[in-house]
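All protein chains but one are shown at their positions in the complex.
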Amino acid sequence: MSRLRPWVTVLSAMALLSAACAPSAPTPPAPPAGASQPAQPVDSGPFPTKPIEIIVPFAPGGGYDAVARQLAVPLQKELGQPVVVKNVPGGGQRIAARQFQQSEPDGHTILYGSDTPLYTSTFVDPAEGFDIFSWQWIAGIRGQTPMVAVPGNSPYKTLEDVLAADKAGKKLRFGHNGIGGFLPTQVAFASAVGIKNGVWVGGFQGTADIAPAFIRGDLDIEVWTPLSSTTKFVESGDFRPLAVLDAKRSPTLPNVPTARELKWPGVEKLEALGSQSGFAAPPKTPADRIAKLEKATLNALKDPDFAKWAKDTGVAEDLIPSAGKDFGVLKKAEYELWKTLTEELKKAVN
Amino acid sequence: MTSKPWQRVSFWVTIALAVFALTIALSSLGLKRDAKALPQLISFPLLVVLGLLLLGEFVPRVQSFFVISWLPTATPGGENLDLTEEQELERELVETEREETGGEVLLRDIPWRLVSLVFVGIVLYGVMVLAAGFIVAGLAFTMVFVKGFGGATWRGAALLGIGTVGTMYALALLLRADLYPGMLFGGKLPPF
Partner (left out) sequence: MFDLSPIWGTLGQLARPEVFGLMLLGNVIGLVFGVLPGVGGGNAFILFLPLTFGWDPEVAIWFLMGMQGASSFGGSLPAILIKVPGDTVNAVAIFDGYPMTRRGEATRALGIDVMSNILGATIGAIVVIALLPVMRSAVLLFGPPELFWVAIMGLFTIALASGGNFLKGLAGGAVGILFSLIGYSSVIGVQRFTLGRDYLWDGVQLISLFIGLFAIAQVIEFCTAEVPISRLTTGFKGFEGLKRGAIEVLGMPGHLIRSSAIGTLAGIIPGIGATASAFISYAMAIQFSKKKHLFHHGNPEGLVAANASINAKEMGSLIPALGFGIPGSVEGALILAALLFHGLQPGPFLLRDQPGIVWALIVSLWISNVFGTLLGLFWANWLSRLMAIRVVYMAPVILVSSLMGVYLVRNNIWDIFTAIFFGMVGYGLNKAGFPVVTFVIGFLLGQIAEKYFFQATQISLGDPAVFFESGISKSIAAITVLMVLGVIWSGVRSKRAVNAVEVAS
């Protein structure tokens, strides 16, 4: 029953989005034809009239936080109002999700998030107080390509070695930081390539402490997202990359083949594993405001200062500036993938 | 020790802790094996320790068995029974301080009226923040408190209140953090 509701909501949300975001930036707004919703965006008055708040569901200092703070500078120029980053960490993003859901739908509060951990944890351990399918995506910002790697001194050179070891009954240790974190990605990977003897080692905080454990050889294999935070370990030889999970090779790691090139099993699923993040507005935010925010975001992503920063830090290659509508489609595909993995996730958690 | 156990604060706090430990011990029974290992490893021995403490409240001998004094004492054997002058001074200092602060606190030593007034005041402040936000609640609390407890003039109370809240408001402004505005002024009750 409760599994059905999201479907209804997602459909209506999609309809709403396509109506709202059809005039995608930077083309001048034109009334979309043939939409079943009221086509003409109603003028909801002057906007923005006060500082815009970006909710970041993580503590200050992480990758999400850095992007949001850097993006806040050009956004401020675009919108003519201060743009403030508000960190609401905790509860596997659920605290932020609830706060966001309840916020005033006037466009002054937006969320910078990736909801992958949210709905995976929703499948396994249903939570109340928010409904990710009611969120209105403003724009896609970052699509983080995952990379599969083994430690630099690992006996495994290819996925075939790993699978052979798995078949021989060897346990393969993956590190994670919980159901609201990296666990779903690891489980999905193992399931897609057919690893049977995965061991999920939890208790980590994040990349920060998984990386040393991995280099020490405490773990056997890991799917790393985002790629940009791990390239330095590939260069130093601490990580031995097996493949990137994307349709094309990464510009920073041109020597690492893609899963598709290597003809890995379950490659479609693997390529959907990247974590897609973007700005969202709470449900019922007026369409004209969303359009304005969308345009501002897409322009901010092109800002020279931001672009330079993104290039210096390697963030640039993950950027996927995309209109809210297109991003919503991407989100739906993600949802489909994770839904099929519900049983595996439940098993991994318990 | 002339006081009865139930006249002492430590008796009642020990019981409260025992209730807490028992709650944890019982509610961890239903957890899976790994999850209940540590809670049980800690809570059951804790119950024993608290039991011993309660016993000690009734039987002073038990209590004194577990008291380890760090006060300087003369070494046994008799050759150095006298403490140095400095040690004597320090010993005196510690003992006077202990009399004032630690030691046995009896229930009747605690100014209950005052303490409960302060407790209620602080909780009320929390509720006020929830209802009316930090600015209003902070101002009101500071003023009423200083006026009521300190006997300050209204003008002085207002000055202190505005000073405190103003500083915090400026800081929040600087931090670009919005202080909770309170439910009366449009603040949403955050998820719990």
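Points worth noting:
All chains are identified by letter, namely A and B, in their written order; residue positions are counted from 1 within each chain.
Just so we're on the same page, contacts are C-beta pairs under 8 Å (C-beta built on N, C-alpha and C of every residue); 3 or more make two chains touch, one makes a residue touch a chain.
Since the structure is predicted, the reported quantities are computational estimates derived from the model, not experimental observations.
One chain is not depicted; across the entire complex it touches A, B.
Among A:157, A:171 or A:248, only A:171 touches the chain left out of the display.
When you scan A:112, A:156 or A:233 for touch with the missing chain, the hit is A:233. Interface residues of chain B with the unshown chain, by the touch rule above, are 9-10, 12-14, 16-17, 20-21, 24, 27-28, 31-32, 34-35, 37-39, 42-43, 45-46, 49-50, 52-53, 56, 63, 66-78, 81, 90-91, 93-94, 97-98, 102-105, 110-111, 114-115, 118-119, 122-123, 125-126, 129-130, 134, 138, 141-142, 145-146, 149-150, 152, 160, 164-165, 167-168, 171-172, 174-177, 179-180, 190-192. Looking at chain A, the residues touching the absent chain are 59-62, 65-66, 69-70, 72-73, 86-92, 94-95, 98-99, 127, 129, 171, 173, 176-179, 181, 183, 199-204, 207-209, 211-213, 215-216, 218-219, 232-233, 235-236, 238, 305, 308-309, 312-314, 349-350.
Everything below uses one rule, namely that only the chains that are shown with their structure count from here on.
Averaging Cα coordinates per chain places chain A and chain B 44 Å apart.
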